[in-house]
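Dropping the structure in here first, questions after.
Only one protein chain is missing; all other protein chains are in place.
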Amino acid sequence: MAEPDLRVNLGGIKLQTPILAASGPYGSGLEYPKMAPCGALGAIIVKGISVDPWLGNPPPRLVETASGLLNSIGLQNPGLKFFVDHDLPALRKLGPKIIVNIIGRTVEEYAAVASELNGLPGVDGLEVNISCPNLKAGGMAFGTNPALTAEVVKAVRAKTVLPLLVKLTPNVTDIALIAKTAEEAGADVISLINTLSGMLIDIEKVEPVLGNAFGGLSGPAIMPVALKMVWQVAETVSVPILGMGGITSAEDALQFIMAGARAVALGSGLFYDPALPDKVKKGIAGYLQRRGISSLSLIEGSARKGDTNNEPC
Amino acid sequence: MAEPDLRVNLGGIKLQTPILAASGPYGSGLEYPKMAPCGALGAIIVKGISVDPWLGNPPPRLVETASGLLNSIGLQNPGLKFFVDHDLPALRKLGPKIIVNIIGRTVEEYAAVASELNGLPGVDGLEVNISCPNLKAGGMAFGTNPALTAEVVKAVRAKTVLPLLVKLTPNVTDIALIAKTAEEAGADVISLINTLSGMLIDIEKVEPVLGNAFGGLSGPAIMPVALKMVWQVAETVSVPILGMGGITSAEDALQFIMAGARAVALGSGLFYDPALPDKVKKGIAGYLQRRGISSLSLIEGSARKGDTNNEPC
Amino acid sequence: MRLLEALNRVSLGQYTLLEKEIIGSQYCRLVFLAPSVAGAAQPGQFVMIYPPNAGVQKILPRPFSIFAADRETGQLTVFFRIIGTGTALLSLSEPGTELKIMGPLGKGFPVPPAGSLLVAGGIGMAPLVFLAASVKVELNFIYGVANSEQFSCPLDYINQPNLVLHEVTEDGSRGELGSAVDLFRRLLPRAEAVFACGPRTMLEIVARDCLDSGVAAWVSLEERMACGIGACRGCAVMTKNGYQRVCSDGPVFPVEEVFFHGRT
Partner (left out) sequence: MRLLEALNRVSLGQYTLLEKEIIGSQYCRLVFLAPSVAGAAQPGQFVMIYPPNAGVQKILPRPFSIFAADRETGQLTVFFRIIGTGTALLSLSEPGTELKIMGPLGKGFPVPPAGSLLVAGGIGMAPLVFLAASVKVELNFIYGVANSEQFSCPLDYINQPNLVLHEVTEDGSRGELGSAVDLFRRLLPRAEAVFACGPRTMLEIVARDCLDSGVAAWVSLEERMACGIGACRGCAVMTKNGYQRVCSDGPVFPVEEVFFHGRT
């Protein structure tokens, strides 16, 4: 059998492979390629960029948990100007498509980044991270509220013709409602999930481990939660889904595709194995080949024969 | 130094130790004591009991995940009459206090179980599991909605003078709001967390692993999420908190106490080690002794010096 | 014939691994010094072994049928296929180390009458070898596998004077060519009772044929387990009396209970 076709169209972005680097773990996009080739990646999602530089949170910013990682980086980033002048020219030369994750503390800040990036050569899409705390709504994350979600997505949509990914936070009662809202407000792709909110306590020091007390939980620990949200959102929206959360193998990635994701992003799994993109690509191709499936797109959502609404109690 | 005092008052239930068996993993309460002594337990929370027997979900009902367990038992239980006639007399002889976890598909069903159990000798408290899907509201879990939460808690409260624990589901946007609602509706204790909603897919069979598709995620994987919710709820309510989610050691249990829990419950950790209650009790006592702390109650919430509202982004 | 109830004698302990044998690339036999388990063990019962060195990544113990138990020496043997992380970790344990084991668990087989037929598919031979070794009456023992490489069980465990062994492989590489089911069908007419363990599809055929021909039959079932002692209700299997727990109502069930309409 010929090599299976791994190409996918993610909301208008044509990807050579369905494997992306998630925003954050892969940094500016320039650090990992120095060490492990990035050829297996369909796209790189650059770490969240804001209009002005963000300082980030006080250390410690990381702690390992059972099969997971808790982080409170606090979206440290050098700001839009540095990104455009310094990182973007180098990113364009790498090969994978470049998607910029954008962040803000107000709707206006989001809109400003989107507006500046619109039409810039080398930017293939935007991912709006709506997990940021809204300064005007007492620090509540935009993505925990349908009205705020609609507002920020519409504001960004108005400023850009680029394919628009909207990245949801899992810390909500009804992820499908937020996804639907984002779709109606103009999202071309729904990305999920961001990290689960969590914390750990140091019982010797009798204080939270992280300098910021709370952090975001990622890694294999959260994969069942992520997978279920992808399944639920796939039931609800008609735009494609970028699935992520705890992927450390091709088998994990295939679960996301079968749950209804068009493509997957690798986050904390890169820490576990910097060569993961290549391994996932080979593993997916091998699976398809063994089963005589010619194209990845044929198995998108394939586990969803009888969609279910059963909530366990 | 003398043995530290581990006794706590959990919403009117006087416990010899702050260690409880969580509802579900410990079954009817009669299976484990045949194999491992239950003397280290302050109380046993019996698996959810409904008015009529519930059949439960189709198998497979279990699958292990990275540092976790996904289950879809579906609240199988033999019903109230069987419990009262058969289990309760034997439970009374064990030693630990007995708390009955109650479930229902309608507000009336919850109220009916509560009413039957009120005043029965051997029942020291009730724990209302509000994660059950509400038949009248399209299967949405009672505990994901403040109004439904208030309704079910009030209905149960009206039927019983027993200490009332209300057990929250973590699958919500604002756990503090639900906790506050439950407190105002009459809860003497807030129990948290129940399982996170999740799923896994079998990529060979191309279908969900669980017979019910979705299940509840428990175990060490979810501990950071549980701990953060305990911290947040402790900030909000004034009734005591029963903390649980992923505890497999005394160190884990101490984190919950320091986050603001009065006592802790052991769930999936019992599978990992059926002798866990004893180990946790010795470990807590040892920690207190090493630090010269005479009573567990002195460290309740001790890590919360400067309460925080920092949400990571 | 009464199913054996032994829950009261369950123990949880650390037991020394005495002997390890890796058989081919896929199988492993472990012998423990575990007098309290070996002393109480009945054929068809199982033990839960806690994977060593896994930390909390693997929070569940792994169920294995008791393959041999010797009251005198206190030795307990399990025999398993290395299939995933838990069994891989177990197969890496070195003699001399201690492992946590809970058992014996569940209800075992009734005592087989003379002329009984034991049907083992693949690693399903484990509880049946123990059953065959525990009685003196004459038995037929069908041992079917896919190919000769999967004949994992050392013959000295099965070659007992009371037992006629029928080996069968799907590729004919050893014993007869065919499946355990083919052979079962041939021997069923002469069988006093049937005792089976193996893949679900095999058990379904065995059950249906026994029910049709009125031969008493017992099967040992598998389900994913968490507690192993009847508490969590995770190992449910549908029976004619509703869901039952494989770990404590089984793993051995009379076929009429669990194949009441052809399949569970």
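By written order: A, B and C. Residues from 1 in each chain.
Convention: contacts are C-beta pairs under 8 Å (C-beta built on N, C-alpha and C of every residue); 3 or more make two chains touch, one makes a residue touch a chain.
This is a predicted model, so every value here is computed, not measured.
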Q: From the touch rule at the top of the page, work out which displayed chains the omitted chain touches.
A: A, B, C
Q. Which one touches the absent chain: A:89, A:119 or A:274?
A. A:274
Q.
For a quick check of understanding: of C:57, C:77 or C:91, which residue touches the chain that isn't displayed?
A. C:57
Q: Using the definition of touch stated at the top, determine which of A:220, A:277 or A:301 touches the missing chain.
A: A:220
Q. List the subunit C residues touching the unshown chain?
A. 53-57, 85, 89
Q: Pick out the residues on subunit B that sit against the missing chain.
A: 66-67
**Q.** Residues belonging to subunit A that touch the chain removed from view
**A.** 24-28, 31-32, 34-36, 47, 55-56, 58-64, 66-69, 71, 73, 76, 219-220, 248, 268-275
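Everything below uses one rule, namely that only the chains that are shown with their structure count from here on.
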**Q.** Distance-to-centre winner among chains (Cα means, whole assembly as reference)
**A.** B
Q: Would you identify the chain whose Cα-based centre sits farthest away from the centre of subunit C?
A: A
Q.
With centres defined as the mean C-alpha position, give me the subunit B-subunit C separation in Å.
A. 36
Q. Going by the touch rule set out above, which residues of subunit B reach two or more other chains?
A. 66-68, 71, 73, 219-220
Q | Contacts with two or more other chains, residues of subunit C listed in rising order | A | 56-57
